[in-house]
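One chain of protein is taken out of this complex; the other chains stay put.
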Amino acid sequence: MQIELSLLSPQLFLLLWAILVFVVDFFTAERNKASLAYLSIIGLVLTAIISISSKQGETFGGSFRADTFGLSFNIIFLGSAILTVASAVDYVKAHLKHQGEFYGLILLSTVGMMFLSASGDLLTLYVSLELATISLFVLAAYMKSDLKSTEAGLKYLILGAASSAILLYGISLLYGISGTLVLDAIALKLSQMPTVGPLFILSIVMIIAGLSFKLAAVPFHMWCPDVYEGAPTPVTAYLSVASKAAGLAALIRIFFKSLASTSMQWVPLLMAISAMAMILGNVVAVRQHNIKRLLAYSSIAQIGYILVGFIAVSELAVTSIILYVLAYMFANIGAFMVVIAFYNVSGSDDIMAYAGLSKRSPFLAISMVVFLLSLVGIPPMAGFIGKFYLFSAAIEKGYYWIVVLGVLTSVISLYYYMSIAYQMYFKTGDDDSPVRVSPTMAVALVVALAGTLLIGVYTQPVLSAISGASSAFF
Amino acid sequence: MIKYSYIIAFLPLLSYVLIVFFFSKREKTASGIAITAVVSSFVLSLIALFETLADHGPHIFEYEWIVIPGLKLPLSIFFDPLTAVMLMVVTIVSSCVHIYSLGYMHGDPRFSRFYAYLSLFTFSMLGLVLSGSFFVTFIFWELVGLTSYLLIGFWFEKKVASDAGKKAFITTKIGDLGFLAGLLVLYWAAGTLNYSEVYHQIEENQIPAIILTAAGILIFCGAIGKSAQFPLHVWLPDAMEGPTPVSALIHAATMVAAGVYLTARIMSIIVVSHTAAMTIAYIGAITAFMAASIGLVQNDIKRVLAYSTVSQLGYMIMALGVSGYTAGTFHLMTHAFFKALLFLGAGSVIHAAHTNDIQQMGGLAKKMPITSKTFFIASLSIAGIFPLSGFWSKDEIFASIYHEGHYFLLALAVLVAGMTAFYMFRLCFLTFTGEARDYHVYEHAHESPKTMTYPLIFLAFLSIFAGWVGMPWLEHGYSSFVYFEHPHHAAANYVLMIVGTIAALSGIFLAYQMYYKRAIDPVKMGARFKPVYTFIYNKWYFDELYMGTVIKFAYWFMEVLYRFDQGVIDWFVNFVGRFGMFNSRVWQTFDVYVVDGAVNGAGFMTRWFAGGLRKIQTGAVQNYAFVIFLGVVLLMLFKMI
Amino acid sequence: METGIFYILAAIILTSALMVVSLRNIFHSALMLILCFFAVAGLYITLDADFLAAVQVLIYVGAVTILMIFAVMVTHQLTGTTMRQVNEQPIPAALIIIVLFILLAIAITQTGFEVIGKFPLMPTVAAIGTALMTVYVLPFEIVSLVLLVALIGAIIIARRD
Partner (left out) sequence: MVTLEHYLILSALLFCVGIFGLLTRRNAVGVLMSIELMFNSANINFIAFSKFITPEALTGQIFAIFVITIAAAEATVGLAIVVLMYRNFNAVNVDKINFMKW
């Protein structure tokens, strides 16, 4: 078997860099630990450059595929890691111990996700998913003296392990039915079978359930609000984007590659989940007072929108999902960055505390509004383009009801997103001291803003970059 | 110029960026940049207009924007005579408002930001007009909504203002949902959202009529929201809490006109689908009448103008609904000028009097000669008095309704014209003439600075002459420039002209008697004037009866019995007053309980539902696990059974 | 003979598993877990997976359950047998698993597997070792990272500072 290690260079580079971070951590004095964040950012940026410039192909007998699809998701993982780390510097310094390990674990989790998006068989996929997830269990409980963080870690771990077991059981059944773990071979085997049996349906339900846990799609979302609220906010930001994107990458790899011929069976399942996610996420968000919980429910709803893209098992579907996740990455991490910046000063995540933010920091307030509008899907923000693509994928297949539902629930989302804007702009708080934003955070915010607006206004370059992604499937 | 017409839109955007990033602290520079940008846009639009006069087009330019397999969305410009006219309207009114705001907003702590928002708004509006596809139109449409939200809520310290901003945003958003759904339907059927391609397919009968009807009505929902048509009109009167120049810009000339513009853009659907056409026409008619009747009894100067705007927009929509493409867009243009003038004049009055209540004004003409004269000119124009602008466009509307044979709508239109004249002159007389009713207000009143009065004079000029381009005797007038499919050049219908003028004059005369001469006062109702006015009132009476619905008839009948012994005049004056009050109360009740109720009710239901759903989140991790497995089992059952 | 062994192992596995989830004393549960894992290892032998049986005993019995018992010891004073050990949802849980089992059982019995009658490789140690170093070297490396992460994470979380 020929092994071409150069295809793995982004993953291997980042892995080595993570170990470098752990090593440098030993020799860094406690007050200089922030430099590790910058070291990590450098590594992530370099990895992104290597990813873009490294060549494509497959190795390890098809277990590892470096293709445009994987590359697109790698950029999303790396982008969210960069933004997360950049926004975390002050927060970590103020609230967390073991700073070096914090950044190292984020890098290792990213490595896991990058292996995941490149995996060509179920074993590699499962193992790299666990690499990404176990790092996140630890990160969720990282604020050890904080009760909420501990509770978040516990809930995430128990439900995560249970979902992992369900996923595993589903994979074992799929393996039994097809006799192989390689995604291509499963597709071949399934297309030869005249009908699919009931066990196959149980296995896809279990696989969907296991991966939906990562996505936080209803009814596998229950961990999401609690963990988002309890985990350190940078971890929440990372969880809300990178972890979801990882779940999506796995879902697309499995369903669009191996199970494409049986889409009649699983599209209704995903639609049911999507509809529930849109309704529950948007409706329950209305009653939240903690901004992290609100964003948790909003992220549940966002997954509902993204799943709409799965209806059309087509090139448009892959492109639109990647585009939306990209838009979602900038907007959602951006929103969490504002939350972090505000928490660093005020120590509060209560929406009421945001009253008068427009006067305390116009920059934070307007950034928040831009991110929220992108999440609602208002032009010219990126979210609008993304939503438009997703919905046109559904229209293409004649699923009008889900588009109507998506649009209606978007209106509800407007209500709770705008209630944040209302607090910031039309209320006055007790405290009107200016909120200072550190330079690193400001740069990261500007990047997220630029991403949100540029994708919305000038989409074509992004589209042409990701248009090759669907060639891995069709 | 047409080829580079995007520059027209981008100049205000450039101004916005410059102000926000570089000149937010320097007020003079900021306003200078904004005014320069919008005036340059106006000059460029003028050049483009002349080019269009030479070659009607449509000129289409495409710029690649989003292209992937299965979906192509170019950024395109669709430049036809209507575009040229809209560009003129937007840039002229916007320029006036920019200049006027120098005086009106003087000393406001967020002066630069106001100019930044004005620029952004102008950019969005120009983009909306220039765009060559429904998709891009929708994007600018939303941007217009967003910036108008910022402008209405500009004085966000006032709770009413920020609430009004929200109400405007959310109410129009409801209409936008329909718009978006319509676009999806259209895209699904036609495979494109470009104006030219969609029109082409409709002409070739490639799209089934039923789908066109659905798409047309859904897209029109967007116009209902933005142009404040029944039943989504509720936001516009509230939006008067914004600064008055904003009202002039947004609620007179541009944003609310966007709905009319959009309706004109779907004219090819209207001519194919009778259902869609009649829906549009009757919604316009209902709006026109309802808003006019409410306008009769309002005392806030800006609210009268707001209801008047709603009513006039209904007029335009009604005209478009009966395929009066030329008429609707013509009235859109003339209305933009005189209504902007009215709002700016009202702003001038408020600036001087520091109150919005016309009952506290009176006699201001002596103190504010320019404002009062221009206000009278605009009122004459909106009332449709020969030979001012409003006369020609209103006549064109009558003619097109008459041409299509909708006599009921025609009668309604004439009635509304009379009502319009009445409430406008009621406003004029109460504000500018007679004795000062509040000396405190009167003493402090003064004429506004030149930055405010010059735009008034300029707009007064336009209010008189802009309509002359549409005189029916002109060989190459408006109707041979902006038309649908082929020029529709109707001969002058003198009967209609006279009817319209009589309606207007009757309204003015009634107002004159009631509010200037105080001849008819509900309190001092005497028999003195009985013989003079019976005739006039009886004519009105027939109009009303002709219009009447069952409720009105019942009300009239009750009134007859109740007022039997009080004489005809007394009875009739009361009838008119009561009817107006009753009518407006009915509509206001409708607003408060039905429309607002529906909006609030939806919110309440959501919150209640959310409260219930939220309780699933018990906090106990094993309950969560239970939900997960319940989900797994249910999904399995869902697929297995 | 073969059938008899299967049923005996199955009975041990299920009984001990039931005791794991139901015994009041968590320490006894841990001991039952060991028994269960041993029986599963026995089952692996009947499935011609000798290496797996060894791994099962080494890792599960030797490492995981010992860790569990260690954790039980650490948290000892709270694990008194007098406390109720079952939460308030056993009945819904029982309903769920019954339905799930019925579904699984129906599906399993209705599916025709393409069973291949060949005798599997024995012993498997060499073959598995080769496979892990060739075809499955990538997941093997990744899983070593998983262990690294778990190690770092467990130290960071559990240590007192």
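Just so it is clear, A, B and C label the chains in written order, and each chain counts residues from 1 on its own.
Keep in mind that, in the parts below, a contact is a pair of C-beta atoms (placed from the backbone, for glycine too) under 8 Å apart; a residue touches a chain by one contact, two chains touch by 3 or more.
Predicted, not measured: the structure shown is a model, and the values here were computed from it.
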item	value
Omitted chain - touching chains that are shown	A, B, C
Contacts of chain A with the absent chain, listed as residue ranges	123, 126-127, 130, 134, 137-138, 141, 144-145, 147-148, 150-155, 157-158, 161-162, 164-166, 168-169, 171-173, 175-176, 179-181, 225-226, 229-230, 287
In chain B, positions touching the absent partner	614-615, 617-622, 625-626, 629
Residues in chain C touching the chain absent from view	2-3, 6, 10, 13-14, 17-18, 20-22, 26, 29-30, 33, 36-37, 40, 43-44, 46-49, 51-52, 55-56, 59-60, 63-64, 67-68, 70-72, 74-75, 78-79, 83-90, 92-94, 96-98, 100-101, 104-105, 108-109, 113-116, 118-121, 124, 127-128, 131-132, 136, 139, 143, 146-147, 149-151, 153-155, 157-158, 160
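In the analysis below, only the chains that are shown with their structure count from here on.
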item	value
Euclidean distance of C-alpha centroids - chain B vs chain C, Å	71
Between chain C and chain A, distance of the C-alpha-averaged centres to the nearest whole Å	31
Whole-Å separation of chain centres (CA-atom averages), chain A against chain B	44
Where chain A touches two or more other chains, by residue	198, 201-202
Chain B, residues touching no fewer than two other chains	623, 630, 632, 636, 640
Chain A-touching residues of chain C, taken from the complex the two chains share	103-104, 106-108, 110-114, 134-139, 142-143, 145-146, 148-150, 152-153, 156-157, 161
Of chain B, residues touching chain A in the complex	64-71, 138-140, 142-143, 146, 153, 156, 159, 162, 166, 169-170, 173-174, 177, 180-181, 184, 187-188, 603, 606-607, 609-611, 613-614, 616-617, 619, 621, 623-625, 627-628, 630-632, 635-636, 638-640
Residues of chain C that touch chain B when the two form their complex	87, 89, 92-93, 96-97, 99-100, 103, 107
